[in-house]
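With one protein chain held back, the other chains of the complex are shown just where they sit.
Presenting chain A:
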């Protein structure tokens, strides 16, 4: 619909700590309230377990601990964003999710070296909008299964 010069990216905006993050709408399947999560033993700490998402068992990871931010109690605004990457459906626990915005593609800049302590690999870029700074996540890295295995192997040796 939009003109070529004004290409836009529709993103879901969510909060972690004091920062605002964005994931492309294409990768988001739904946003859920927090619900009972069944713990799965012998998995990395950031894997909170699995939930029943309308009949499909869906793994849930806490994005705070995934990014080494201190975990906090779930509140009324805590949400689970169900994202779909490749053949995986995974739920991400975030502090709040309340916005869908269009950002012009030319407002996206490559990520600075370190943002909010998050390893640069996980980032797709940073979007500057008026007074907001939006960090765009690269979910392929956030949900990298090889890394999950490495972490598992590491924890097994400990």
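A few notes on this one:
Operating definition for what follows: a residue touches a chain if its C-beta (ideal position, glycine included) is under 8 Å from a C-beta of that chain, and two chains touch if they have at least 3 such contacts; residues count from 1.
Operating definition for what follows: contacts and distances are computed from a predicted model.
As stated in its UniProt record, the chain not included in the shown complex is "Chemotaxis protein CheA", which appears among "Pyruvate dehydrogenase E1 component subunit alpha", "Branched-chain amino acid ABC transporter permease", "Chemotaxis protein CheA" or "2Fe-2S iron-sulfur cluster binding domain-containing protein". In the complete assembly, the contact with the undisplayed chain comes from A:52, out of A:52, A:77, A:121 or A:140. Note on the undisplayed chain: of the listed residues A:72, A:88, A:105 or A:133, the one touching it is A:88. Residues of chain A that touch the chain left out of the display are 36, 38-43, 47, 49-52, 54-59, 87-90, 143, 145, 148.
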